[in-house]
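With one protein chain withheld, the remaining protein chains of the complex are depicted in position.
Our next item is subunit A:
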């Protein structure tokens, strides 16, 4: 099962290369960005590098097992890493990062005024894009510390992967907006006296907004804007610097996608956008791909065989080598496995298809195995089609496939397993085709 037309993404050479300083894992929501970032971190550290992983929204159990669930907004060393390297990890606290910027760029009194302002509070907690902006900011800070030779960044759970690139600019242009400038003008000229310089139209408008929103609100805005004024320049300069960092040669983007239509469409947009922005793409990680060790048995043939078994009597009970235990196991008990009635309004404990194995004959069980296989093969075929569509569009993009694990990934063992699969591109030795 290989991708005929696209190259393989070679992960180990990339993470081993001392020239690689930043890896950004991006993609649509829920595809496995955080998992991939953490798995790359573990692997790179165990191969000898000094790594820091900036995660945004790790699953709770994963954060706990890495010891980064405390949210103190600074990297912690992860225990249990084998080999010569080090792994440090942290979880981004967006509000705290914003507060720290304010504290670093304003004197104590002014900083307090900003932090207490209701507008600052909604901006720092809720502005669409604040999280993306703060992730970039944190990346810049980590890079400036020169303590790690590899920084791996996870990206926020936005619906669109492009948000990560667009959001900081959006915040920047918002802070640069005409209206803010207008509001700031009088403040710059010195509080109330400056108000006189507002033209009539303008004061009518602010008056209207004031009536609509309440006068207090507009005064809060003005205080906020005045207090932030000195910081705006700094904001923009740093956002621009971080953006340039993303274009630097030591940076590599990994676009993560699930083999589903929407996620791959998103990945394609992102690949195109990176090219436009001159940002270096390492490749596509196709995560949670299904594989089968029995791929030579097609779905159709598996289903046909299952039907043969359903029709029964082809193999009868005593036939062949069913052992004593088996004979007991298939003793004809009542097959009705307490089919529960319509189970609303509660979540049904269990869909009713599965029967108690004690009452399942070898035929029934084998038919079950075949149906399961047919379902798996249908999934494989669908994933192959969506993947082919992507490769047809972007044959130049190297791809690494990571098979879906049956459970979720919540500890170092799981992360290592993902790392192995990343590095072997999914062509695991264990008989997987």
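Here is the rule we go by: a residue touches a chain if its C-beta (ideal position, glycine included) is under 8 Å from a C-beta of that chain, and two chains touch if they have at least 3 such contacts; residues count from 1.
The rule we apply is simple: contacts and distances are computed from a predicted model.
Enquirer: When you check the chain that is not on display against UniProt, which of "Acetyl-CoA decarbonylase/synthase complex subunit gamma", "PQQ-dependent dehydrogenase, methanol/ethanol family", "ArsA-related P-loop ATPase" or "Phosphate import ATP-binding protein PstB" does it turn out to be?
Expert: UniProt protein name of the non-displayed chain: "ArsA-related P-loop ATPase".
Enquirer: With respect to the chain omitted from the figure, which of A:153, A:309, A:400 or A:423 is a touching residue?
Expert: The missing chain is touched by A:309.
Enquirer: In the whole complex, not just what's shown, which of A:141, A:366 or A:384 touches the removed chain?
Expert: A:366
Enquirer: Hey, which of A:12, A:69, A:220 or A:388 is the one touching the hidden chain?
Expert: Answer from the full complex: A:220 touches the omitted chain.
Enquirer: Provide the residue numbers of subunit A that touch the chain removed from this figure.
Expert: Touching the chain left out of view, subunit A contributes residues 28-30, 59-61, 118-119, 122-123, 126-128, 157, 159, 174, 177-180, 182, 201, 204-206, 208-209, 211-217, 220-221, 260-261, 292-294, 296-297, 301-302, 304-306, 308-309, 314-315, 319-323, 325-326, 329, 342, 344-351, 353-358, 360, 362-363, 365-373, 375-376, 378-379, 382, 406-408, 410, 431.
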